[in-house]
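Data block below; observations after.
Removed: one protein chain of the complex. Kept in place: all other protein chains.
Up next, chain A:
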Amino acid sequence: MVCEKESECIEDMEVEILPSMWPEDIGSEVGKQFNIEKPGRDQDMLEDVTIIEEPTIADFKRLMELTNFTEKGSSQLAYLMKHWEYKQANASRLLREELDSLSKQRQDVELRKMEILEEHRFEEERYGGDKRPVSILEDVYDIWQDVPRRKNKVVVQNKRIEIDAAEYDTVKYWKQRALHSEKLLEASIQREQILQEKLQERIKNIERQSSPVEELSQILKRADNFLHFILQNAPVVIGHQDKELRYRFIYNHFPSLQEEDIIGKTDIEIFTGSGVKESQEFKREVLEKGLPAKREITFETELFGSKTFLIYVEPVFSKAGETIGINYMGMDVTDQVRKRERMAKIREEIAVQKAKETELNKTIHITEETMRAKQMLATMSHEIRSPLSGVESGVMKLEATKFRPREVLKHVLQTAAASLQKILTLEGHVSDDVPIEVVGDVLRIRQILTNLISNAIKFTHEGKVGINLYVVSGTQANEDRCLSTPQSSSDRNLLDAQRHDHPPSQNHAFHGECISPVKSECSANGDTEEHHHSTETTVWIRCDVYDTGIGIPETAIPTLFKRYMQVGADHTRKYGGTGLGLAICKQLVELMGGDLTVSSKEHHGSTFTFILPYKVSIIEENSDDTDELSDMENDEGTCDDTTESFFQFQPRTLGSLFSSNGSSRTQKLLTHKIGYTSSNTSECSFSFPSHDIISKGTCSVQDSSLVVDTPEISESSASSSGQSRETNIENVVSRDKYCQDKGIADSSKHMVAALEMDIATKSSELQQKFKVQGNVTSIFASELTKSTSKPKILLVEDSKINIMVTQSMMKQLGHSIDVVNNGAEAVRAVQQCSYDLVLMDVCMPIMNGLQATKLIRSFEESGKWDAARKALMELNLADLDYECSGPSKKRIPIVAMTANALSESAEECFANGMDSFVSKPVTFQKLKECLEQYLS
């Protein structure tokens, strides 16, 4: 039993131990140690990717050189070596382990064998010692007979069963045991041999599987594949060039080039054209400097046309640190460059556009300024011109006219405000005791005021400029003057004279030749005043023109009123002007028997004061006596309160200045022409007085003139056209109202037509306005006719046959048609009758269909038959009826009928305003479709 167990144990050992010690898949485990996936799996992963290896051309010799000589190459090699050594070591370790285990097994087996042999020998000895005498004597035959037989039978177990306890310790038994052991030994040896074979096989396998070269090449291949995978579709060229810039390696080269075309050659040898040399030089530069660089180079070569490449060049160093070549990478950026250039162009255009815009704005601004300046100049020149010549020559005439100081003041301020280019407040105060009307030389006074005001505005940058008017007593006036400025001796004489003789009419006694003309003129002109001479008194009115400007330094005041003198050269440069104004003003004032003085504080402002005597008539004057005043004043008079005492013109923004001026002018014209009588507002309103026009219910007499006047308004106030248009609308409204009031309800169409007649000769703006209304009525009218009668169709055709056929077809389709034979007749027919459809032959004598259509369309657009008339005149045909040029029509559908001649192309038909065309010969079907389309 023990024996059986032992043998079983041995057998078990063989089966169980071996696999546990030597796992079947050693190869894979080895692989895992190096973190490498199975090559098979790699291939799976890249299975879908087709890698075209073609584009690579490599000079392997050079590659070897590179790896041998460059630092990168050597480090790479070192790494690979290390890797390989590590793997080698691991493999040998494994092999050693295996060998160890095998030799241990062998030792075990040998030990066992020894044991068995020992045992056997011992038993034999024992057997020989104990049994031999017996066996020889007794049963020799038996032994020899039995043992071979058993041996022959081979099956040991069977025999063993036969061995009984009874046979134990017999010779036979031991023999059998020995045989059995021997067999076991043999088996063991056999196993050993198998193991050894296996070992050999494994060793071979290991050698085969984990050979470092193979593994490394696999790694390389994977890396290579990966690079291919990434690079093959990239628009990238990679290359290596040696010291002489000859290609040693290139990837993704131009497809039409072969390896031999590139390797060993320089760029210049390969390509020709612009950019090639540049790139070569760039590479050389990199080579020389030893620093990597990028550049964008545009190539223009025969090989691949115009292309832009972004090129990156990097020097390659040997171990010794010297450059042995360059690595070069080029990327095709043609599209990007193009886009970029386009963008740049667009940006440039935008910039130019902006510049233009600014320029334009500037021009507009300048134009505005110029116009403003012109306006100012117009006012100024008038006011300066005459005194200049007059004063200069010394024979100036003074005219005595009645005027209203408030109005003059207001107008001066208003004019100044209109041409104001600064944000300043202009104001005027008139004290209550200033008479409503005085007598004096209003023109001169106005000139003086304007001059002073414009001066004040010129030297004032913020704050306000204003005029104060108040009455002073004669003495006060003189005292004031004495206090203010040093006077010349002649001035003093004047003062004395005035102090004693208040009526200025006697001034000429003191001022001989200077004043005498004044008086004589006064009497000559003063035809109206002469009735009131007896009741005249004199009033001294002081006028302060003040500002919050830069002021005048005290030292400059004495020279202020001298001719051609300004405060300083700086001022001349800065503010311009001749310096003549003040001198003239002063002379003028003095001529009129007054004086002009100034008080000023530098940086705070100046006040120019002049005091003048005026005659005042006690008897109330009628307004019809003011006819000697200028027109402008007359305008003012109509809308001004005679006792107004305060005027203010608030600063406006620059942009609105112009239009506000325009509106004021519009207002003036309007009020004037319409005969709008003054409303009793204490402040003159500058808002548009449209409500007044509407409220003026009984304006029937003025209506006609009103219509005529409108264009004048819109012209005179071009910039405020918006407002003038409003006026026109109002006009229409008032007309409408007027018409309705009179109970002519049914005449609305009449009225529009009449208006159209009027308006036809006026500005286009207005015309459009009314044309819209005209159209509406005509559409309305045509709708009426449409609802009551059949559609009217006009056939324009010269061929009698075609007329017959078409007419007959139309008859069957239930339509009657009018027929004319050429274009000119068609135009006439359309003028006289409104048609719903025109079928127009294209080729016709006298006037063809295209021309006729054009004329009809031009009428529809302009509402005038002028073009048609002209065309007919040219053809020597009878003119159109004038009476029949009724309201403009809606667009008549005109269908061309063409015989497909070359001159009758569809494009031409459409270009001339036809709506569609029907090719000849006309059929029922075509005609029906056409009618359905245009008459439904």
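Just so it is clear, contacts are C-beta pairs under 8 Å (C-beta built on N, C-alpha and C of every residue); 3 or more make two chains touch, one makes a residue touch a chain; residues count from 1.
As a working rule, contacts and distances are computed from a predicted model.
**Student:** Assign the chain not included in the display its UniProt protein name, restricting the answer to "Histidine-containing phosphotransfer protein", "CCZ1/INTU/HSP4 first Longin domain-containing protein", "Mitochondrial inner membrane protease subunit 2" or "NADPH oxidase 4".
**Tutor:** Per the UniProt record, that chain is "Histidine-containing phosphotransfer protein".
**Student:** Return the single residue from A:L287, A:I541, A:V616 or A:V922 that touches the missing chain.
**Tutor:** Touching the chain that is not displayed is residue A:V922.
**Student:** Among A:V805, A:L875 or A:L935, choose the residue that contacts the chain missing from this document, as touch is defined above.
**Tutor:** Considering the complete complex, A:V805 is the one touching the chain left out.
**Student:** With respect to the chain omitted from the figure, which of A:P292, A:P553 or A:P845 is a touching residue?
**Tutor:** Considering all chains, including the one not shown, the answer is A:P845.
**Student:** Residue by residue, what part of chain A touches the chain that was omitted?
**Tutor:** 798-802, 804-805, 808-809, 811-812, 841, 843, 845, 899, 901-902, 920-924
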